[in-house]
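One structure follows; several queries about it will come next.
Removed: one protein chain of the complex. Kept in place: all other protein chains.
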Amino acid sequence: MHAVDGVTLEVEKGSIQGLIGPNGAGKTTLVNVITGYVPFQAGKAWLEDDQLTGLPAHRIAGLGVARTFQNIRLFKDLSAVENVIVGMHSRRRDDTLAQLGTLPFFRRDQRARFNEAHRLMETAGLDPGEVGKRAAGTLPYGDQRRLEIARALALQPRLLILDEPAAGMNPSEKQGIRELIERLNKDGLTILLIDHDMQLVMGVCDRVAVLNFGRKIADGTPEQVSTNAAVIKAYLGTGSERQASSAPGATGVEAVAAEEAQAKAGSKPAAEPANSILDVHELSVSYGSVNAVRAASLRVAAGEVVALIGANGAGKTTILSALSGLIRPASGTAVFDGLDLTTAKASAIVRHGLVHVPEGREILGRQTVLENLELATWARRDRAAAATQIAAVMRRFPILGERRRMRAGTLSGGEAQMLAIARGLLGKPRLLLLDEPSLGLAPQMVDEVFAAIKEIHDDGTTILLVEQNALRALAIADRAYVLETGRILLTGSGDDLLHNPAVRRAYLGG
Amino acid sequence: MGQQILNAIFIGSIYALFAVGYTLVFGVLDILNLAHSAVFTLGAAVTYTLVVNHGQSFWLACVVGILVAALMGLVIEYVCLRPLRRRRAPPIAALISTIGLALIIIAAIEQGRPGTLFAWLWVDGANPVTMPPGTFPNPTWHVAGLTLEGSKLAVIPISVVLMLVLGYVMRFTQVGRALRAVAENPRAARLMGIDVDRMIALTLIISSALGGLAGILFGVALGDISPYIGRDSVEVRGLAVIVLGGMGSIPGAVLGGYLLGLIEVLAVVLLGSNVRAGVAFAALFLMLVLRPQGFFGAQLREKV
Partner (left out) sequence: MDFFIQLFSDPVAFWQSHTLLVSQIGINSILASSMFVVLYSGQLSLAAPGFMAIGAYTSVLMDLNLHTPLAVDFAAGTALAGVVGALVGLPVLRLRGVFLAIATIGFIEALSLGVILNLPITGEGLGLRNIDADPVGGVYIVLISLAVAVFLLWRLTKGRLGYAWTAIRQDELAARSQGIDVARYKLIAFVISALLAGYAGAAESHLYFILDPNEYGVPRTVQVLTFAVLGGSGNVLGPVVGALFLTTFPFVFKQAGDYIGVVSGAVLIAIIIFRPQGIVGRGGFAVVRPRWWPHPQLRAPSTG
């Protein structure tokens, strides 16, 4: 299986090139190959006249290819200024001998370095006076992203690769990043931008390339790409309805939703249920300085399918992780059938009947399919019934029965998702949390997965579903919540939201 | 030569038993438990003291020795490891805290003299001792020019049986699957309702019990019990074994144990006894340079 398969990409000097594709399409892998972290197996790369193929990462950086990382890799314990100074490494003279000797000479040099670092920070939109001395790990999220860019700029690069620089930001923060990118480009920097936010990418890039399953499926101007049928299909999956592309420059949901809500004043929204088995109130969760979820409230009644949709970085997975006990919220309450989820141990939560099937499936690759299933009955007291249930589950998902003696790591994406769901079911859940079940799956696998979800629901299991594929999710959901940068923005019945123009433009339009 | 082979198998069994405990902890926790060799020593010391200073029966003393070792496993978890996990400390911290506990254990034994604080544990200070003859059955046979000592021979089936049992448990029981799940992916294990903390405690108990038993077998069969047997015989060799076999792999530890026993014996035969120990470490170094994951370990890669 190829993570990147025969991709040819040309980035014009002085332009901003976008690189998009669904999760798992190979975008980051491609970047890792270009920047020297993953070896070239076939093919070559050049930066102007310099060949990059086969060079180690630090040499490529030295040639002028700078990058930021998807997961922010700052030197957390160093101050912001120090981070940028490290970035100046390849431009600095080797001053080892000078260090060992004359102090005054060194001081002058050091002052020059600090000034340069301050200048770079200002270019990236940071206030050196305010954040310069603070440890990078303590900075607010947006500032960390900017700092990573400042550090990359210290390389005086010819090409700057930004890997999801705006992930997890609210619309105004994203606007700031967009302005930064445009400013850097105007000063002559060539930029390769990877991101999931279509409005950002389409709005700022001169050209956009699209990857899917490791292959390039489109390459052209934003207008061309966003109306390309193959691209739409890759992103949206096969829903019964499809929306044309979003207009470049559209703003986030917030502003539009306010308008639409007024216009819709007449129609009845779906009410939240009176008796719910899951009651979440003003939940807030943070990772260090990142406020991933802010005062979110939602309810789920027995027998419902509730969908949680929103863009990447909106906080959906964080909410689920807080509910299943993997992380502790900063504030707020979450009660599941009498159990306080904010303090209970994860294993106790599972025993109480709340099962979380995580994003990325997280099956135990080294154990066999059967072992995975058997282990899933760990929390149950009724062992005998468990055995019959395992058989039942293998009947419902025949592929698992076929492959039961094979190591789970050899399953394809779709099969692994089936296994993950089956595993979740074997825990005898009263509430099943499904996190991005269609992630990285080919369209027909997605169909099968959603069919399975429907069956499970028909059997009476309550489901809280998190999905990027908003079309499918809203189509099967009774009710849904829309999450944006950690806040619940809208709620309504699946149908209502499906037809809500603001939702459609932001999340379904490409 | 035949005698040497026999010795190799015997000492290899001890190495294997010890290394299995080592690698089990590494597999589940990604930590090197440097208190393991101290537990090895403790097992031998406790058994000896019970027999010689407290007049207990040999068999009872052995059982108690193993129990004490297992208990020490719990101490390691609650004192050294869990507080660090709670604080999300980097792995080196666990290395240091287990070193600290090892220091305490060995120093306590070293200081054991009549009338001191630790006299109940040990009274011979830094001196090596041997189990008095007659405490345990030790028939000796002479067959085909080989000397077969009952105690040494017994070590082999005991070790083999234990390793088979452990292997069976790990592969075929629910608990074994749970431990492997924690080793592979603690997050996924939690989501399946597995209490990861409890599994870790269980791992330490099993590992330390095995370590303590290895110490008892060593001390009894070889007739060498002192505060330093852990440090001198197995501490560093245990590392060599798990590196050879692959860190985290139980079959690797078993294979590595016997392999090391064999390498050492061959080194003695071919190069003379002085080079013996040095060979083990040369092998260790080479393995790390050429194939850090050992024979059975998984490839190590960091994600970008």
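By written order: A and B. Residues from 1 in each chain.
One rule holds in what follows: a contact is a pair of C-beta atoms (placed from the backbone, for glycine too) under 8 Å apart; a residue touches a chain by one contact, two chains touch by 3 or more.
Only a predicted model underlies this, so the values are computations on that prediction, with no experimental measurement involved.
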item	value
Contact list for the unshown chain, restricted to visible chains	A, B
Option from B:Val79, B:Val175 or B:Leu266 whose C-beta touches the chain left out	B:Val79
Full-complex contact with the absent chain, from B:Ile5, B:Val64, B:Ile104 or B:Leu262	B:Ile104
Contact residue for the chain not shown (choose from A:Ala135, A:Ala330, A:Ala442 or A:Ile476)	A:Ala135
Touch criterion as defined above, residue of A:Ala292, A:Leu433 or A:Ile453 at the omitted chain	A:Ala292
Hidden partner chain, touching residue among A:Asn185, A:Gln199, A:Asn212 or A:Thr317	A:Thr317
Where the unshown chain meets chain B, residue by residue	30, 32, 79-80, 83-84, 87, 89-93, 95-97, 99-108, 110-111, 116-117, 186-187, 231, 235-236, 239-240, 243, 247, 274-282, 284-285, 288-289, 292, 300-304
Contact footprint on chain A, counting only the chain that is left out	35-37, 56-59, 61-62, 66-67, 69-71, 73-78, 82, 85-87, 89-90, 92-96, 98-100, 106, 135, 151-152, 154-155, 167-168, 287-288, 290, 292, 311-318, 321, 327, 359
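Here is the rule we use: only the chains that are shown with their structure count from here on.
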item	value
Distance between chain centroids, defined by C-alpha means - chain A, chain B (Å)	44
Residues of chain A that touch chain B when the two form their complex	28, 32, 37-38, 69, 324-326, 345-347, 350-351, 355-358, 362-367, 371, 374-376, 378-379, 423, 427
Interface residues, chain B side, partner chain A - complex	174, 177-178, 180-181, 184-185, 187-188, 190-196, 304
